[in-house]
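Let's turn to subunit A:
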Amino acid sequence: MDEILLSCSNVSKSYGGVAAVRAVGLELRAGEILGLIGPNGAGKTTLVDVITGQQTADTGVIRIGTVSLTGPPSRRARLAGFARTFQHPQLALDMTVRENILIGAVPDRFSSPWRVLASAFSGAARPATPEIDDRITDLAAELNISALDRMCADLTLGEQRLVEVARALLRGPTVLLLDEPFAGGDPRGVEGMIHALTRIVERGCGVLVVDHNVDIVASLVDRLVLMDQGQVVFDGLPTAAMASQEMRTVYFGSGT
Partner candidate 1 sequence: MTTRTTPVAARGTSPLARHRWAVEAVAAAVFALALVAYGSGASFRQDYVVLICTYSLLALGMYIPYIMSGSLSLAYNAYLGIGAYACGLISTRAGWSSLWGVPIGIVLSAAIAVVLGLATRRLTGFYLAGVTLLFAVAFQVFLLDRVSLTGGPVGMPVRRPHAFGYTFTRYDIMIGAVVLVWIVGLLLSRLRQSPFGVVVRLRKDVPQVVESSGISSGTIGVVSLAVGAAIGSVGGSLFGMMGGVAQPESFGLHIIFLAIFMPLLGGQRSPWGAVIGAVLVVVFTFELHILSDAGTLFFAIAILLVLRFAPLGLLGLGTPLLRLLTRLRMGRTPGGEGS
Partner candidate 2 sequence: GSDDEKSGSDPGGDTIVLGMVTDTSGGAAGYASYTSVAIDLAIKEINAAGGLAGKQVSLITESDGSDTTQTPTLTRRLIENGADVILLNSGSASAIAAKGVCVEEKILCVAPTNLSADIIKPPDNDNIYILGPTSAGIGESFAAGMKKAGYSKLAVIADDVPTIQGYVPVLVGAITGAGLTSVAEEKVPADAADVSAQIARVKEAAPDVILVMSLGGQTEALVQNALHQQLPDVQRFSLASIGNQPTTWALADPGALEGLVYAGSIDPGNPRTTEFAAKLAAVGGDKSALTAYGTQGYDSVYLVAEAIKKAGGVADKSKLNETFQQISGYQAHYGQSDFTMSFGPDKHVGSDGNCGLVLAQFGADNKPGAPWSVYQPTC
């Protein structure tokens, strides 16, 4: 838990009258798993979108180290070493699982127009990528993804979510942003993901997990941030968070 990888300060985003994110500040350190929870519509996905550039913030700065992060998602992902998943799996359904995961391994080959062109030529010359295939195979085994050569259209939603996570993991990111990775996952898949996450964190990666499976999140993360109505209302250790008043009122409902 040393260096700060990613920091947001005073980030806001609103849509018409809806203030989805309001003056949020957040820090993510190397080797840390940070949990982001909050009621539905609290602004968690919007915050992730704003960080990765899928949406542009109205105000605020997002810094990676000391550089402030701007531009389209691809640029940000390259600069900051982001990898992310989407709350609703984004897969090309008429392509195989392997192909959908593969993109995680190759971004550096496409970092400029010339390199894109070069990789087109080198691809025609040497289409096979055995070393990447091996990495994919190993990762799939860990996450309990069964057939890599099936079309994604044939997968269930739960399986698709695993593929989505695998793609992000394969990227070997510096900062990993997961939007509801455990939703609808079976116990074995969840176990595999937790294992993969702990391993990647050991390498110094920072992970932000958004999920409603509080039990899993609380046992996994180093720190828990609670959002409500676009604002951060609690930021601290998971145990403290789970016991806090804020958590009870905005998230569990007063009954618990």
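Candidate entries met the following condition: all candidates are chains of the complex that A comes from, given by their letters.
Keep in mind that, in the parts below, a residue touches a chain if its C-beta (ideal position, glycine included) is under 8 Å from a C-beta of that chain, and two chains touch if they have at least 3 such contacts; residues count from 1.
Given the structure is predicted, the values throughout are model-derived calculations rather than measurements.
Chemist: Thinking of the complex as a whole, which of 1 or 2 is in touch with subunit A?
Modeler: Looking at every copy, the candidate touching subunit A is 1.
Chemist: Under the touch definition given earlier, write down the residues of subunit A that touch candidate 1 in their complex.
Modeler: Per the touch definition, subunit A meets candidate 1 at residues 52-54, 72-75, 77-78, 82-84, 86, 90-95, 99-100, 102-113, 116-117, 119-120, 122-129, 132-133, 137, 140-141, 144, 146-150, 154, 167, 171.
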